[in-house]
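Below is a structure I'd like to ask you about.
Note that one protein chain is taken out, while the other chains of the complex remain in position.
And then chain A:
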């Protein structure tokens, strides 16, 4: 209880300190002057949501204000991001979480109100590669088993994933092309559902987030990881698709981070970027993220901008000639 109380008293005590700092010419005290919001376009309890809640825990130390998470789920993120791009306040107090490649892929394949050019990256906190999973009692023990079966039975291997044009879908498309096989992708309404499909045998296999698969590793067989290198921290024994001879790169890796709408003053963006990078590197955040098998990859504004640009190009090539149906 005392700890709780001090949590609330701290801001009160911070007021005189802030004034003193303000007198010294620090801008931090002027803004933000009220809690920030961060819109997550997925349901509460999903990986994007709970990671956002973890990485914003130190916000009162870095920004002097808490960050409130608002969930606005629907259509793989389209509902929330559309509203964000069209209506978010341009003073930097309304932020959103992004998932790359999801939002870039959707802006290419659907008519959306957002694209990488009318949004401003702030910072990136995580990189969650897609892993290929089958249930514990599946007939497939290795990646090769699955590919061989799919060659003999085109279109009969179902692969679940968190939705249309998300990382899992992209990984499925890349594997199909690299291995010359035909899979049947089953989009679900989120990573949790896609995982349920694999565990319950509704789909024969699935691409899912490394973090979710890591936590359910006792009930799954993790066949491969769609990244450039193995994940030495969590799944050192799982091979990459590339080392098994399938030319699949890291396009499907699910990068998570914070963004702002276009039009926020540049100095605020810089300040936010610095504050969020510090938050993501906080020990409390590292400890909690690592416990959940969620890989951290902290990037500042410029690095994130470069990532977005690179992904835009790759995805445009990948989707060339595809219909959104």
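Rule of thumb we're sticking to: a residue touches a chain if its C-beta (ideal position, glycine included) is under 8 Å from a C-beta of that chain, and two chains touch if they have at least 3 such contacts; residues count from 1.
Everything below uses one rule, namely that contacts and distances are computed from a predicted model.
**Student:** So one subunit is absent here. Using its UniProt record, which name fits best from "C4-dicarboxylate ABC transporter permease", "Sarcosine oxidase alpha subunit", "PspC domain-containing protein" or "TIGR02186 family protein"?
**Tutor:** Spelling it out: the chain absent from the display is recorded in UniProt as "C4-dicarboxylate ABC transporter permease".
**Student:** Please identify which residue in A:199, A:278, A:300 or A:314 touches the non-displayed chain.
**Tutor:** Hidden-chain contact among the options goes to A:199.
**Student:** Out of A:70, A:178 or A:228, which is the one that touches the chain we can't see?
**Tutor:** A:70
**Student:** I'm checking contacts with the chain that's been left out. Which of A:244, A:288 or A:305 qualifies?
**Tutor:** Of the candidates A:244, A:288 or A:305, A:288 is in touch with the missing chain.
**Student:** In terms of residues, what is the contact footprint of the unshown chain on chain A?
**Tutor:** Counting only chain A, the missing chain is touched by 1, 3-4, 7, 37, 43-46, 49-50, 53-54, 57, 66, 68, 70-72, 74-76, 78-79, 82-83, 86, 106, 110, 155-158, 163-165, 184-189, 192-193, 195-197, 199-204, 212, 215-216, 218-219, 288, 291-292, 324-325.
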